[in-house]
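One chain of protein is taken out of this complex; the other chains stay put.
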Amino acid sequence: MEKQEERKHADKILSPGVKPILRVEKTSKDFSGFKALTDVSFEVQTNEIFGIAGPNGAGKSTLFNVIAGKESNQGDIFFRKKNIARFRPYKVCHMGIARTFQTPELFLSMNVYDNINVGARFGLSEKHEKQNADKIMDEVIELVGLTASKNVSAGSLDLFEKKLTTLALALVTKPRLLLLDEPLGGLSPHEIDKFVKLILHVRDELNLTVIIIEHLMNVLAEICNTLMILNSGAKICIGPPDEVLNNKEVIKVYLGEKNVKS
Amino acid sequence: MKLSYKNTIIAFAVMLFLPLLIHDNSFLMHILIMSCLFSVLLVGWDLIMGYAGIFSFGQIAIFTIGAYSSAMLSKIVGLPPLISILVGSLIACGVGIIVALPSLRLAGIYVAMVTFLLHEALISMIRIGRVIGTGGATSITGIPPLSFLGYSFPSIERLPWYYVSLTLAFLSYFVFIRIINSSYGISFVALRDAEDLAKSVGVDDYRSKIIVFAMAALFAGLAGGFYAHYMRLVSVRILGLDNFILLLVMLIVGGLGKFPGVIVATFIFTILNEYMRPLEVFRPILLGVMVIVAIIYMPNGIGGIINFITTKFRRFKRIS
Amino acid sequence: MLKVDNLDTFYGELQVIRNISLTVETGDLVVMLGPNGHGKSTLLKAICGLIKPKAGKVEFGGEDVHSFSIEKIVEKGLVYIPEDRRLFPQMTIKENLLLGAYNPIARKEREKNLEFVYQLFPKLKKMYARTVATLSGGEARMVAVGRGLMASAKFLAIDEPSLGLAPNLRTELFDKIHQINKAGITVLLVEQCVTEVLDYADRVYVIEDGRIVYNGNKEEVLNDKDVKKALLGIE
Partner (left out) sequence: MFNQLISIFANGITISSTYAIVAIGLSLVYGVSKTFNYAYGSFATVGAYITWLLFSMFDWMNYPVAIMVMIPFMFLFGIAIEWLIPRPLRKNENWEITTVVATLGLGVLLANLVLFLFGPYTKALPELGGGTVSIGHVQLDWNRIVILILAILIVVGLKLFLKKTYIGMSMRAVAQDIEGARVVGMKINHIFALTFGISTVLAGLCGMLLGTIYFLTPSGGWEIFIKAFVIVALGGAGSIDGALYAAFILGITESFVQFTLGPIWVMPFWFIFLMAVLIFKPRGLLGIR
């Protein structure tokens, strides 16, 4: 707990935009001839919310897979100054990066509590955290708001609860960086609202840096500090959202002329 | 989710007193001993195939390796049988790990192919190994009987052997339940249910898979060792197709990943198989028909039926 | 031509479609709008007989769709074009198109339909021998639509054709779909991108959370400020 305070304190001093937590350098991914990513480089600052958008097939999810160690790549990825580009997924998780998937996968033969328990058992890497695993779990369940459905089987959850569970599963590993892959897809406007609030709340509460892939531009514009647009595996624009959304090329390849707000 | 020890303990208690009724029936005793030994192998198979979801067809090959190692260690090297069983199981375990290594990156169907080929290649290897005392195409005979604290267990004496195999079987069930309820068990099931998700929350997939291969092999190796010293004869016939299918049927009809199911199926099918022996050529034909019918009409196996009944029963208790 | 009556569909225990009724007249181009994951695709699949509804009925040409097998539904001319295209990746464009004409009726009209598709998408004729796996998203989309037409479709149900396409390609594709419609084929379209389609649509349904929250023809949509704002995000 003390350490948590310390971390909070340290991060306060180095406010967003000063200290990069993740630096991706010249990442490329080739699927037998098909170039999913070409030379993508960017930096994510500590505590910011970093948005990624772009047409389907632009390589957004591949980028997450590469960062999370699911896919190999040519290029380097520095997380808190350490090159994690060759790490396997579980190791990346232990380094402090957690992710959610586009289609909310869960361990379907288990209930919600046991699902989150998997994260607590295997995701926590530091000794004092492991000893407090039960407490961390309860905190996360409370934070996400799953207390009432702890004993429900994962298969019978509705989409929103499934998304909450995957989020809890990611958070229980005590990450510093959270990767969210289209977390809002399939939710109703009301649920989107709730989920966005939850993401912001969680970010503040746990001192996280968040990278989020989304299609909903209005949400991204609202919550992101930085926005990056990918197209056909290449970065075409990065910067503050309002700048990016008025960028000519972004309008051309992604937003379309008519969709631009006056 | 968590498996309880309760039913297993009850079953153990019942089995302890079973000889009071049937100790005169040497044939039935023999079948029960075999059932116990096979169930150890099958519990390991259920661990890797049912709970970890890895299509391994090498379980009987590893059982055979355990049996041959233990037989050769005690007969040729002269180790005391208990020690040779132990060492034999460790060898089996090692083979399990060696098979696990290439399997880590393979898709399910290829794991099935590699392990199945291990089974087939082993037949030739044993024949080739004649020079080092595997008995070649025939068999190793005259394996020393199990002995413990100066008492030796000749296999003609069914009762002591019944208790030996019973103890072994139930010890392995308890170990199995412990594994399933432990972190390892959780990681196996997590990888089976959603591999990518499991890895992303910190499950080391390579480590888990190697461990599950090793554990399944350990069960098989132990069963093989005891089998060798009980039968006092091992031959390549263990690797025969009819044996392979019989054991696989026990696993599938028992229900993959539905724990007590596999044990119930082991006892049922071992007994059935022995009592069908007089049918000669019709036995495998009948067995084949039974397999097909059982699989088509009982897709979740006996374990599925047990689960169904127990949940019904619990609901019933809650209502009343 | 198509009549949907009080349809309810579940996905496991989750209700995706809630009591939806709609009709599509012969020769119309109807658009279903709404955000991602609100049941539009599910509705389209239920209409085309790929998902069995819990309750309600879908009638196509006066016959209950769900009393037929999928092969039979396709044969009757109700053809579904999935969002993820589902082409045969290791085959050429022409082979893909020819396989579209699988049902016995379409097989007889194969040459004629192929001619129509090639006329509509001259590009496909030019590169007929290319393997589909090597095509760009836009080209693959054309093949998917073409393959649907090859089934001698009377009614095309197209799921998000604009998905992943650049704006200029989108406009082109909608133009083609309009041409298909003008050739006498009824079209039911599911879309998220609104602006481009609206010019061609005879009728618009808006689906939110598994319900129809709005329906009207083109003029009504354009004249209704609130709807326009909600749908298009423009004032």
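Each chain carries a letter (A, B and C) given by its place in the written order, and its residues are counted from 1.
As a working rule, contacts are C-beta pairs under 8 Å (C-beta built on N, C-alpha and C of every residue); 3 or more make two chains touch, one makes a residue touch a chain.
Note that the structure is a prediction, hence the values are computed from the model and not measured.
Counted over the whole complex, the shown chains touched by the missing one are B, C.
Remark: the omitted chain is touched by one listed residue; of B:Met29, B:Leu287 or B:Ile306 this is B:Leu287. Remark: the omitted chain is touched by one listed residue; of B:Ser124, B:Ser152, B:Thr167 or B:Ser182 this is B:Ser124. When the whole complex is considered, the residue among C:Pro53, C:Gly100 or C:Pro161 that touches the unshown chain is C:Gly100.
With the whole complex as reference, residues 50, 70-71, 73-75, 80-82, 85-91, 95, 98-100, 102-103, 147, 151 of chain C touch the missing chain.
Listed by residue number, the positions of chain B touching the unshown chain are 49, 55, 102, 105-110, 112-114, 116-118, 120-121, 123-125, 127-128, 241-242, 244-245, 248-249, 252, 256, 281-282, 284-285, 287-292, 295-296, 299-300.
The rule we apply is simple: only the chains that are shown with their structure count from here on.
Measuring from the averaged C-alpha position of chain A to that of chain B gives a distance of 44 Å.
A straight line joining the Cα centres of chain B and chain C is 54 Å long.
Residues 68, 70, 88-91, 93-94, 98-99, 101, 105-111, 114, 117-119, 121-125, 166, 169-170, 172-173 of chain A are the ones touching chain B in the complex.
The part of chain A that touches chain C in the complex is made up of residues 55-57, 155-156, 158-159, 185-189, 215, 218, 252-259, 261-262. Partner chain A is touched in their complex by these residues of chain C: 12-14, 35-38, 137, 163-167, 170, 193, 195-196, 208-209, 233-235.
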